[in-house]
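Complex shown without one protein chain; remaining protein chains in place.
A and B are the chain letters, set down in written order, and residue numbers restart from 1 in every chain.
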Amino acid sequence: MTLRATLLGAAAMMAASPLFADGHEGERGRDGQLNIIYWQAPSTLNPYLSGGTKEVESASLVLESLGRFSNTGELLPWLAAEIPTVDNGGVAEDLTSITWKLKEGVKWSDGTDLTASDAVFTWKYCTDPNGGCAQASYFDGVESVEAVDDLTIKITFNAPKPFPYTALVGGESPILQEAQFKDCLGANAPTCTDANFGPIGTGPFKVTEFKANDVIQFEANDMFREEGKPAFSSVNFKGGGDAAAAARSVLETGEFDYAWNLQIDPTVLAEMESKGLGSVKTAFGTSVERLHINQSNPDPALGDERATLKHPHPFLTDKRIGQAMSMAIDRSLIVDIGYGAGGQVTCNVLPAPEVYASTANDSCKTQDIAGANALLDEAGIVDTNGDGVRELDGNELSVTYQTSTNAVRQDTQALIKQWWSEIGINAELRNIDASVFFGGDPASPDTFQKFFADVEMYTNNFAGVDPEAYMANWRCNEIPSPETQWQGSNMQRFCDPAYDALVDKLAQTAGIEARAAIVKEMNDMLMASYSIIPLVHRGGVSAHANTLGGVLISDWDSELWNIKDWYRVPE
Amino acid sequence: MLTYTIRRLILTIPTLLFISFVIFLIVKLSPSDPTSNLPLTIPPEVREKIRESLGVNKPLLFQYFLWLKQFFWLEPRIYLETAFGWDLGTAGEVRLISYQTRSPVMDLIWQRMPQTLWVVGTAYVVGILIAVPIGIYSAYKQYSIFDQAGTFVSMVGFSVPPFFSGVLVIVIFSVMIPNDSFWWLPSIYDTTHQVTDWESFKFQFRQMIMPVMVLALQITAQISRFARASMLDNLNQDYVRTARAKGVRERGVVMVHVLRNSMIPVVTVIALGIPGIFGGAIITEQVFKVNGLGQLLIIAIQGGDVPTVQTLTFIFAILIVLFNLIADVLYGLLDPRIRYD
Partner (left out) sequence: MTDTPVETRKAARSQWWDVWDQFKSHKGAMLGAIFFVIILFGVLIGPLLWPYDATTIDIRSRNQGPSWGHPMGTDQLGRDTFARVMIGGRVSLAVGLTAMFIALVLGTFIGVLAGYFKRLDGILMRTTDLFLALPLLPLLLVVIMLFRETLSARFGPEGGIFILMVSAIGITSWMQTARIVRGDVLSLKEREFVLAARSIGTPNRRMITRHVLPNVLSPIMVSATLGIATAIITESSLSFLGLGFPPDFPTWGRLLRDGTDFLQQYPERAIWPGLMISLTVLGVNYMGDGLRDALDPRIRGR
């Protein structure tokens, strides 16, 4: 596994990705214009002010970080000369600091030199208490960032950090130019519209025109450090419309070269692809569409104590019911109907990176309605009053099942409802506008944190390759409740002291093998509780024209991470 | 008439203030949240910080008065400064900032105005120019083949929503027709395109054909129906018979007497529609990626961007009040018997 290589300090990654030495070299800008369409338009080019994927990815053409993750999840040195490890001395033995060395001679697109003080400034910019920085979690646990000399950056942590590649690594925390942003700290951030809309960067392109939520024009950066790159002289980055239209513009009309996030019906996408103008690519990261099974009682009669741990759920805390619900689901059919190439069946909440993926739960991959019925019959959970719905201690197994409004999710809901009805569980479907469901407004009863339902479905993932923070989501103290103003990420209200102990243990364990073992144990513990039922491992689906070469889409970083290497295939 | 107009103009101020407050309450009370579009990887503490930096949690009335001050006092001064180079002391004051882009809302609106006015405005003009003659002729030759065909086409046109007709014309003109053909049309509107010469004008014309076609269909259908109905009402009036009896030429009867008297509902509909031009056409803009004011509004609504929604809807409200006033004045000109005083 590549991640192990980075952690244990292989020296093989010193060279900057000589991946495409396939005869497409030439002078910079030789291939003319590249047309990219994102059906959600970027609203700013400063990823620290908006954490949205569209902003992060469009900004990645301009702004770069010390290291980037490749399409295989490998950490490549980008602005850094090499990846610091314990072995090469870049990471302190006690894991409390990391020292990065910048490449020599890197220039900003305005011609000035990139220095370590820009990195220090970026840290200050994002951690300013009044700034509302969207990527603040990347700097969690960072005690200080210092410029040892012009090219050396030392990041000190307040506790041992077994995975230190977060701050200033990956598309979500790039380095900003101090000279451009020095007056934009904290509450002044929104007054710097020019800087936010046209950041100066070290990347292969620079911004020539930015229209918020509409279109961005880039041109090749003359100061870019790699000779002969990028191949394109300009980029037209259009936003807006819907996924089907974006797919059509690449696969059917040929107006655009690259389209992002094509969540449309798989048969329609396949039909479009068959026209032969372009091809569809999928990159799998860590996104999993899952069901959360509420362990607390969402009964409105409980008033303020609704959906809190004070009242356990009357029947969903029974693991056998959760298990039967999971067994009744035909995950491969859900993939076929809703996701196509963009999904894989999974039985783990943590399906990737490979080294962390457990195989202990794979039995869920095949549907077993008979087995589920037998399990419930054996447990004595049967239908006693002849209405077709089983009861446990007099409680009808009737659930409300909520998710955000989205065509694929409603199809999935309808399918699962049908399967559950076959095992004597009745589901009432509900869907909520995404801006409300994910909005977190404490006044609204419909947010996914409040979870005033029995089952809810959505997708979550984590950025980068290290699952430590993600797995900590299911600690007891992460449970949303009125005391926490309904903040927290343990939606299903899973609480197990043994699990919390593993979280603490993981935070102090270094070494990929040892960490992977703990993570797998945690994953299996969650799965065995049947408080969370994974359905589909989702990938990012994008399409590119067949005349576009060098595309290696990645779900570990910005999809456009290697745009400097893209070129026009001669026809 | 003049005193009426002045009285109405003065009355618009309290009306608009009241409208702005109602809009503000609705936008503010609606449960969408500015952080809802962010990936779930961003933890809740960070979201709370973002909300705080946007000022979402400030008291309701404070936010309303801040908006009032920014919209009515600060923004006009900034325009005066840039227009005349004066110094009105606006430096350092925080402008009306959009939650999503963290940039001034008014700049976004100015940026989007041209493409919206071009596309939606052209469609409106085209629609009126087609609709009024159709309406007149259909009424004059009621139940002729022309009238029947016009009714059929306009009703079907009106009942087909733009998300369908838009995709249909894209499939026909952008997908089925090969893109080296003369008849091929672009499915994605280029908002950065500048018209400088004949070639670039041709490009602009081509990219406007489909959205204008789709929009004009709806507008034509609606206005022609009202024009026809109103003409029919007037064609049977006594004064028409009198005019004919007096020997006025048929053309004069229809085009002068009947048309003028039939214009009141048509003027109303047109006046109600003009603010809609500025409001953009949400769905048509989305289908053709025109990204005008309609798209700005819908993105802002989905993203819980209160300042942008509030400002856009309020500008919309000003136009509605204004154009309804214009329509009222026009009634008086079309029918001198209408007196408001």
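The criterion applied here is as follows: contacts are C-beta pairs under 8 Å (C-beta built on N, C-alpha and C of every residue); 3 or more make two chains touch, one makes a residue touch a chain.
Not measured: the values here are computed from a predicted model.
Participant: Thinking of the complex as a whole, which visible chains are touched by the chain that is not shown?
Facilitator: A, B
Participant: Looking at A:Ala434, A:Ile479, A:Val503 or A:Ile532, which residue reaches the missing chain?
Facilitator: A:Ala434
Participant: For the chain left out of this view, which of A:Asn88, A:Asn130, A:Asn158 or A:Thr405 touches it?
Facilitator: Candidates A:Asn88, A:Asn130, A:Asn158 or A:Thr405; residue touching the omitted chain: A:Thr405.
Participant: Which residue, B:Pro114, B:Pro133 or B:Pro161, contacts the hidden chain when the whole complex is considered?
Facilitator: B:Pro161
Participant: Write down which of B:Ile97, B:Val120, B:Leu217 or B:Val267 is the residue touching the left-out chain.
Facilitator: Candidates B:Ile97, B:Val120, B:Leu217 or B:Val267; residue touching the omitted chain: B:Val267.
Participant: Please output the residues of chain A touching the missing chain, sorted low to high.
Facilitator: 244, 264-265, 267-268, 271, 333, 337, 405-407, 410-411, 413-415, 418, 428-431, 433-434, 436, 444-446
Participant: Extract the touching residues of chain B with respect to the undisplayed chain.
Facilitator: 11, 15, 18-19, 22-23, 26-27, 29-32, 143, 148, 151-152, 155-156, 158-161, 163-164, 167-168, 171, 175, 222, 225-226, 229-230, 232-233, 236, 261, 264-265, 267-269, 272, 275, 282-283, 297-298, 301-302, 309, 313-314, 316-317, 320-321, 324, 327, 331, 334-335, 337-339
In the analysis below, only the chains that are shown with their structure count from here on.
Participant: Between chain A and chain B, what distance separates the C-alpha centroids? Give it in angstrom.
Facilitator: Chain centroid spacing, chain A to chain B, equals 39 Å.
Participant: Name, in rising order, each residue of chain A that touches chain B in their complex.
Facilitator: 37, 41, 43-44, 46, 49-53, 129-137, 187, 189-191, 193, 196-197, 209, 211-215, 217, 236, 238-242, 245, 248-249, 252-256, 433-441, 443-444, 446, 449, 458-463, 487-489
Participant: Report the residues of chain B in contact with chain A in the complex, numbered from low to high.
Facilitator: Interface residues on chain B, with respect to chain A: 31-33, 35-54, 94, 97-98, 100-104, 107-108, 111-112, 167, 170, 174-175, 179, 186-188, 190-192, 286-289, 291, 295-296, 299, 302-304.
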